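Here the complex is missing a single protein chain, while all its other protein chains stay put.
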Amino acid sequence: MTDVSLPRREPFALRFPSVMVFVAILALFTVGVTILSEGFGIGVISTSFVKTLGKTLCLCLVALAMDLVWGYCGILSLGHMAFFGLGGYAIGMWLMYARTEIIVLESLAAAPLPPTPQEVSDGIASQIFGVVGASEFPPIWAFAHSLPLQLLAVVLVPGLLALVFGWLAFRSRVTGVYLSILTQAMTLALSLHLFQNDSGLRGNNGLSGLQNLPGQSDVSQDIVSLWFFWGSALALGLGYLLCAWIVSGKFGSVIRAIRDDEARVRFLGYPVEAFKLAIFTVTAVIAGIAGALYYPQAGIINPAELAPIASIYLAVWVAIGGRGRLYGAVIGAAFVSLVSTWFTGGQAPDINLGFYTISWVDWWTVLLGLSFVCVTLYAPKGIGGLVDILIDRKGPNRHGADLGPDQGALREQEADK
Amino acid sequence: MLRFATLFLTWLSLSGPAMAQQADAPIQRLLQTHSDVLLESSRRTIGPAVDALANSGLPEAQVVLDKWQNKEMWVDEETGLFVYAEEIDRDTLRIYDFADGTEIGEVPDDAFDQLKPNSGIRGLIATALVQFQLSDPDPDTRRRALDAIERGAEESHLAALRVSLPNETDDTIRARKDRLERLLTIRYGETDAERITAIQSFGGDLSVDVRAALNPLLAVRVEAADALPDAPDIGRVLQPGSEALPRDEAYELLVGADLAKPRISREDQRNALVANISDGQVAGVQVATLDSQAARDMAYAALAEQGTVTAVATEAEVDDRLASHVFYERYIGAPPEVVAAAQLALQAIENKVHVNQAIDLGLDALSLASIYFLAAIGLAITFGVMGVINMAHGEFIMMGAYTGYVVQLFIPDYTLSIIVAIPLAFAVTFGAGVAMERLVIRWLYHRPLETLLATFGISIALQQLAKNIFGTQARPLTAPDWLDGSLVINDIVSISYIRIAIFVLALLFLALFLFVMNRTRLGLEVRAVTQNPRMAASMGINPDKINMLTFGFGSGIAGIAGVAIGLYAKVTSEMGSDYIVQSFMTVVVGGVGNIWGTLLGATMVGSLQKGIEWLNPSNTLAAQTYMILFIILFIQFRPKGIIALKGRAAEA
Partner (left out) sequence: MSMKFLSSAAAAALVASTLPAFAQDVSCPIKVGVLHSLSGTMAISETTLKDTMEMLVDIQNDKGGLLGCELEAVVVDPASDWPLFAEKARELLTVQNVDVIFGAWTSVSRKSALPVLEELNGLMFYPVQYEGEESSKNVFYTGAAPNQQAIPATDYFLEELGVEKFALLGTDYVYPRTTNNILEAYLKDKGIAEEDIFVNYTPFSHSDWSKIVADVVALGADGKKVGVISTINGDANIGFYKELAAAGISADDIPVVAFSVGEEELSGLDTTNLVGHLAAWNYFQSADTEANEEWVASWKERMGDDRVTNDPMEAHYIGFNMWVNAVTEAGTTDVDAVRTAMYGQEFPNLTGGTSVMLPNHHLAKPVLIGEITEDGQFDIISQTEEVPGDAWTDFLPESAVLKSDWAELGCGMYNTDTSTCVQIKSNY
């Protein structure tokens, strides 16, 4: 115990130099992109690439959340992209509603009679739902007119879902792979539900045109993309600080202990379920916020975004980046998603083997899958492990990093003897 | 140039053999009188032509109808004469004269247009042909005539059937004729008594055609009146606002019968107001204040008082009118006595229909359960027995299916190819499973979460690999003829043979699994290794080898399941991912490590899904959603599944 309390005397920044390094790099990066952008700078980086970078920052943020819940607490959730998507849907509803409301009010202003509230609402509804053959607002849109309420929903909907789901799952002691499968089932059920037109969120079409901010139609996307880029960078910075703070204190020690041996922590008297529930819910909220920033940049959200595969990819990013360390998650998400964009974008040169031409559009997924197997087998620390080699750390320093979820498990050590 | 050449050719052909065609034969003249509608080829207008041919009394008419129905009738573009023809190759026809069936010659098809009767017209022709065919010596022709009557009965068929019945020699055809005669009597019988007898003769018959004959007799029209009339043809009394008669519909009925004032739609009201705007006012109300429905109602009422627009009913008036009328159904399909008999007969049938529908639903559920079981059984071995999460399990199913497809490329005989494909699929996936176990999984036995991720990596790699090799297009995997069709018990309960085969296969696998695990040395060793690897090792069992074989066995079974699933559904690179989540849930719900649990799990998942589908037939997607939700909840309350392992095995 004294070991743990000693470093507390040092300031936060000194104990976790990586946090400061990260924030500094992020700030530099943001300024750099702004200077190179089309909107405010010299136009070296195209607006579409600014959007890609902004989206990547959001993915880094959700990867952070994933790292917290998996890398630190050992809960392999295969459903965190569901929270990400819910955040996107929440903000998307307001964006669609508000933009459409402006259009409808403008067009009704020309009508001979002043519009009744019913007519305005019908007009908006048929504009939004006309495409899916409906013309009435489903109850789920009750708060769509209000930005503050929908912003609240960005936080509350994923948070509450995680709270309820987590409470049910943890209290009946569903752990390990069972929990993974259960979370996967959750996101599958959610995406299937959203796929239905009856869900009231436009089914397979989802919400689109989200890049157009209501009332800002004369602001060019060159500028809007930067706004969102800054927002994403800020959110990532704050998220990183929050996560670093969470894992630094006693709370962090307990969740790492839960990862390493849940039963012992329980016997020590800690309410394991409450800790797990807290971390599950907090990360769901972070994921929701990341999603709310991501989808206005992507322009469209639809149920396919919540499919189980998306959450599995999230785990892949964190694993490749190096779980159990926050910067690992960020590196993994940024690296894999950018490389993925590069390969599938057709920019990667094809390799001509003479008898067969390897076209990366076809073979990238195979490469990703296999490299993933290799990382799991040979480099469980992921890319982040390189940092260890760089600064040559020795010995198990449990502060914010290192051993994977199962490596510390006692049973395994015994079994190997 | 080209056109000139064809013209020249046509001329050649016409000047040659075509001269022989009899342009003034009676049948040709008849065809010429109806030439326009024949060429227009629409069911709406073709009736007279078909009737004229059928009733012409010309012996050639049957040939014309026959050829026409088979799309063998052609028309000469130049002369407008009709011939029938067979296509010798893409561009050449051998044409025949309708008048006497003589061959006219071989001609290029450019100068002729094919008449393509659509299936509606073909049906009419078939109906018209019935009279010629009912007593035809060829039983197949008679059967076709009966088919035609089943599809499009006419009043005239009743008499024709009655005539042909006594002379029928073939017993099965006679039975069909007799049945059809009774069905037609229900519809067209002259006296009520004979119709009622016919109705009663079908007591409890489940067939769709019987219900199809009875239901129209019960057709009703909803009417409204001040008081319920006392007549024998009155059916149910309906409450306005009930599901059978929504409030708006009921009021429409009153308006239509001039029993109430009309209401006005919002659009019409708005238009009426707009039409009466003067000086920024409507009936003295400022236009700017008309931004609520209440204000508009008031303005409209004011206009109505001025007499500018017609008064409309207020909600209170609507309620009042509805309350002061009674709504009822009147039978318009048949006389009351026939209706009563039909009602009685239908009631008996309906009860049986419900029972049979339940049975059919049960069969569907069973079939779905066996598909899930088949997909999950391999997983029950790798996950349930070994505790290895294999996300690539679905891809093993896919590999099995593609093996079947490749085998069919080389062995065109479907039966033989399936017989070859099944062991081959086992071999291929067994090999793949063993390779995967050796290369990846054995390093991760103590890290289940990482096994999950590594096998997922393999899964996406295999899926993309399949896309690269076989393309994204679905590939055909065709079942042999003896698996085509379905076992029809009656018109409600039926199940396709391929589903029965899958069911049998699932049972076989269950038996195989039980046999291997309980009766063979391998099974013993597997159980030993599962329970305590080190103890097993010290007893001389090689745990490495056992793990490898077990994993291969589980994968191999997935491969065979793939062939079966491919036969009944489709073969695509993504078929595996359709089954993976369901398979995991089947295993988890059933209880890990117990094959009976998996069986129960599959049964539960299958019947649950069918049950929800039955409750909400218009949305299959909702059924899947609710099923998953149910499973999530179920696992909360029985985390270890239906059959939970107890004791030591549970801790392993």
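Labels A and B are assigned to the chains in the order they are written; within every chain, residues are numbered from 1.
Rule of thumb we're sticking to: contacts are C-beta pairs under 8 Å (C-beta built on N, C-alpha and C of every residue); 3 or more make two chains touch, one makes a residue touch a chain.
For clarity, every value in this text was computed on a predicted model and none was experimentally measured.
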Exercise. Which residue from B:Q131, B:S164, B:Q269 or B:S367 sits in contact with the chain not drawn here?
Worked result: B:S367
Exercise. Touching the left-out chain: which of B:L39, B:V208 or B:L633?
Worked result: B:V208
Seminar exercise, completed: The one of B:I173, B:I489 or B:L621 in touch with the missing chain is B:L621
For this session: Spell out, residue by residue, where the missing chain touches subunit B.
Result: 2, 42-44, 116, 118-123, 147, 151, 208, 211-216, 267, 360-361, 364, 367-368, 371, 467, 471-476, 478, 484-486, 491-492, 494-499, 565, 568-570, 572, 574-575, 578, 610, 613-614, 617-621, 624
For this session: Determine and list the subunit A residues touching the chain excluded from the picture.
Result: 46-48, 51-52, 96, 100, 103-104, 106-107, 110-112, 126-128, 130-133, 135, 192, 195-197, 202-206, 208-209, 211-212, 221, 298-302, 304-305, 344-346, 361-362, 365
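Definition applied: only the chains that are shown with their structure count from here on.
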Seminar exercise, completed: Per the touch rule above, subunit A residues touching subunit B in the complex are 76, 112-119, 165, 168-169, 172-174, 176-178, 180-182, 184-186, 188-189, 192-193, 195-196, 198, 308-309, 312, 315-316, 319, 362-363, 365-366, 368-373, 376-377, 380, 404-406, 409, 411-412, 415-416
Exercise. Of all residues in subunit B, which touch subunit A in the complex?
Worked result: 266, 270, 273-274, 277, 287-293, 296, 389, 440, 443-444, 446-450, 452-454, 456-465, 467-468, 577, 581, 584-585, 588, 619, 621-622, 624-625, 628-629, 631-633, 635-637, 639
